[in-house]
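Single-structure report; data block below.
Every protein chain except one is present and positioned as in the full complex.
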Amino acid sequence: MLNIRDTLFVATAALGFSAAQVAAQTTFIVAVPSDPGQFNPGITTGAHVHAVADSIFNGLVGLDSDLQPVPDLAASWSVSDDGLTYTFNLNQAAWHDGKPFTSADVKFTFENILFKYHSRTKAGLSGVVSAIETPDDRTVIFRLSSPHPAFLRRLNVTEAPILAKHIYENAGDPAEAEANSTPIGTGAYKFVSYSPGDRVVLEENTNYFKGDVTDLDRVVFRIIKDRETALLALQRGEVDYLPRMSAKDISRVEDQSTILTATAGPGGGNCIMTVSFNQDRELTQNSAFRQAFARAVDRNRLNDQVLFGRGKVANAPFSSAIGWAHDASALDALSYDSAAASAILAEAGISDATIDMVHFPNFTKYAELMAQDLAKVGINLVSRPLDRSAAIDAIFKQRDFDTNLISYCNGVDPEIGIKRMYVSSNIAPIPFSNASAYSNDKIDDLFAAAGNTADEAARAAAYGEIQSILADELPYFWLVETVRITAANPNFSGYRPWSGQYLETVRAN
Amino acid sequence: MLRMTLSRTAQAIIMVWAVATALFFLLNAVPGGPVLALTGEFADPDTVARIEERLGLNRPLAERYLSFLGLLASGNLGESYTYAKPALAVTLSHLPATLVLAIPSILMAAAIGLPLGIRAARPGPLSGVIIATALVLFAVPVFWLGHMLRLAPGASTVFPVQGMTDPRGFYQGAAYWRDVSYHAVLPVLTLTMHQMAYTILITRRAIRAQWVRPYVRTGLAKGASVSRVEWRHALPNGAAPIFALFGNRIGWFLSGAILVEVVYAWPGLGQLTLAAIQNRDLPLVISVVVVGVLFTMLGNLLADIAQTASDPRLRSGKAAS
Partner (left out) sequence: MRAGGMLLLSPVILAAIVPGLISGFDPFAEVAAPLLPPTEGHPLGTDDLGRDLLSMLVAGARGALMLALIAVSLTILIGGAVGLLAGWTGGYIDNALMRFAEFIGVLPRLLVLLLVTTLLGPSLLLVATTLGLTSWPGLARLIRAETLAQKHREHVMAARALGCGNVRIMLRHLAPAAIAPALAVAGPIGASAILTEAGLSFLGLSDPNFISWGDLIRNGQSFFHQGWWLAAFPGLLIVQTCVAFALLTESTTNDP
């Protein structure tokens, strides 16, 4: 394969250009699909910002490939027996502008930024953390009002990036701060420049508190919207890292790239493609109809033809990546069976049903396949692709849909990404909340109980019960668990594709 | 002349007002506000309300329209939601990249398309070949043409498949422009072929319309060569639709080149527009469209001027408008 320098040389020679200057430094190029706009990861959960900004910042803890907490800004921590007090000992880190990082930064970030502006952390933690204390510069104590078993897992750079107090303290509204376009972090890479719509350039932080962990001198994020273009660029060596690609294209790049798979990544993880049934519409309210829908859809085919076998048919409402809470046999009774589906519909007296399905345009293939399967049992599925903003408006605000298709990311704990879909308090015009408007007191109670104890066995039991009720009532139908497939330059290793800091420890081979 | 300048300016102002107003109400009437793009998922009503307040989206529409008009009058189109910078400045900063594609494509299309179009107005097999080629190029979707071009055997190994500069290069000065032109080869070629097809077809039609005029026959009878008649007589007389085409296409290049910009991940106005629409970045959408409209009007104006300057009747001042 020709790499970019060879090609450049050939081309410059061919066009009579003077010899191209070959950068002595290692510049690593990541293709990202959309423009970040700004670089404050504390005020948004948007993947377009986190895909870039997470490399500039750190969380208190990181997550390893099994999504277990590991040190990041916090060197170590201890938890009180009642699960209500977390004490973190901080690393001796410095901000990119040279100022020291202290416990005051942590307290400021949580209280003034994350609990106000980071919608996921605000929803999940602001009611749980009752006080943040800073006995000295190197120690932070979080006091919780009730045990929160997912606490440590919510402190990584994607969920809770730590920002500099001295930058944001007097900057006014953090959403409009100047500093959002010239970020100062503690991370492995420092911000250099940003050309909107084109690229973001970062350089290695030679003063990183973890030492010299990377061989990359510069990281350039190139904004490439078209997937085919990004793939060609990777094949041509114009790009080193493609964070998301379709499984069908693996064969095109596998002999020249390292293929990495992960179920998580910046912006969320452990996602299940999920159909929501609108509980306010006559047909989708009918549980026989939902049963028939579930039996009529061949989910193996979805996995084979949309995910090219790289995903996994969902066998429970909870992601299999959260192993301890996952009930692997929850959906056994809902195997694919067109004849059974037809029988259910006949018995319920439903014939020639027409329903719509709202979804993002990139999920059209799922809708097309389901429409094929449903047509066999006499259900006419009308696909309604709407762009992101319009779909969210139609689903959560106007509630104008029979069914919809959403990639619900379960996160690393049921408290983070699962509970929101089922509890009745979350029936609100909030993006990615309880889309079906499913309401069941028993479910509400079980989630409350599971979220209030640190005892994993007790939690698992509650979650098991929840899953069997859900499988029975089918307010949603869980199709396939998706994976992120990443292609990376094989001359390096140490990629961490499950994390927001995916380039923190990249080494040349 | 002064009168014409004034009336053109007044016309431009009214046009900008009309376009901006239409867009303002269209964008505010449709579902899906900008808030989501700014917060990501889980945005609770509090967060949404705070952002709406910050962006002024919670005020009555009429009041917002008035303050929008105030901004417009001062030549300001508001602040982009995504970039937190003046929308017009963001738009103009993307303009050079688009011009790097548009100007060479228009010039090359004219340089190749005009002679071919004139030649194709003569009868004969060569004309058939030219017309057939132009028709096919006209009928190929431009994004498909762009994609196929970079998959073509020679192109795919020599020229970059995306981007405007090499991110590993960090070039300055002349080296920078060499790098840009090297990256521009394939997208410019795509746009040139597309624009050339239009040029050939329109030119041919314009020249043929002149062929049947008596003065052409007179010229030939006086012994003028065919090509002299074509270039000295038929072309200036039939130039109106050709100038109109080019005038019109200036606006197209600023917005219609979106597809080619997406194929080549070219950081120009087209990509900016797409992102602005998807993010519901209202000020930025309005700003991009207003700039597009102004360029279209400028293009039309240039076409008028060029036509006046080249048309022998208009030049001598004898013709009635």
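By letter and in written order, the chains are A and B; residue numbering begins at 1 in each of them.
To be clear about the criterion, a contact is a pair of C-beta atoms (placed from the backbone, for glycine too) under 8 Å apart; a residue touches a chain by one contact, two chains touch by 3 or more.
None of the values given here were measured: they were computed from a predicted structure.
**Student:** Touching the hidden chain in the complete assembly: which of A:260, A:369, A:412 or A:487 does that?
**Tutor:** Only one listed residue reaches the unshown chain, and that is A:369.
**Student:** May I ask which residue of B:76, B:278 or B:310 touches the chain that does not appear here?
**Tutor:** Result: among the candidates, B:278 touches the missing chain.
**Student:** From the list B:31, B:86 or B:236, pick the residue that touches the absent chain.
**Tutor:** B:31
**Student:** Determine which one of A:83, A:385, A:429 or A:490 touches the chain that has been left out.
**Tutor:** Once the missing chain is taken into account, the touching residue is A:385.
**Student:** Could you tell which one of B:130, B:149, B:216 or B:259 touches the chain left off the display?
**Tutor:** B:259
**Student:** If the hidden chain were put back, which residues of chain B would touch it?
**Tutor:** Listed in rising order, the touching residues are 11, 14-15, 18-19, 23, 26-27, 30-32, 135-136, 138-144, 147, 151, 201, 205, 208-209, 212, 251-252, 254-256, 258-259, 262, 273-274, 277-278, 285, 288-289, 292-293, 296-297, 300.
**Student:** What is the set of chain A residues that contact the non-displayed chain in the whole complex?
**Tutor:** 227-228, 246, 248-249, 251-252, 305, 361-362, 364-365, 367-369, 371-372, 375, 382-387, 390
What we mean here is this: only the chains that are shown with their structure count from here on.
**Student:** At what distance in angstrom does the C-alpha mean of chain B lie from that of chain A?
**Tutor:** Once rounded, the distance between the two centres reads 38 Å.
**Student:** In the complex formed with chain B, which residues of chain A make contact?
**Tutor:** Contacts found on chain A: 2, 4-5, 7-8, 10-12, 14-15, 17-18, 20-21, 23, 27, 29, 34-35, 37-38, 43-47, 49, 117, 119-120, 122-123, 173, 175-176, 180-181, 195-199, 201, 220, 222-226, 228-230, 232-233, 236, 238, 267-268, 386-394, 397-398, 420, 428-433.
**Student:** Under the stated contact criterion, what part of chain B meets chain A in this complex?
**Tutor:** 30-34, 36-45, 47-48, 51, 54, 82-85, 90, 93-94, 97, 147, 150, 156-164, 166-171, 175, 178, 182, 262-265, 267-268, 271-272, 274-275, 278-280
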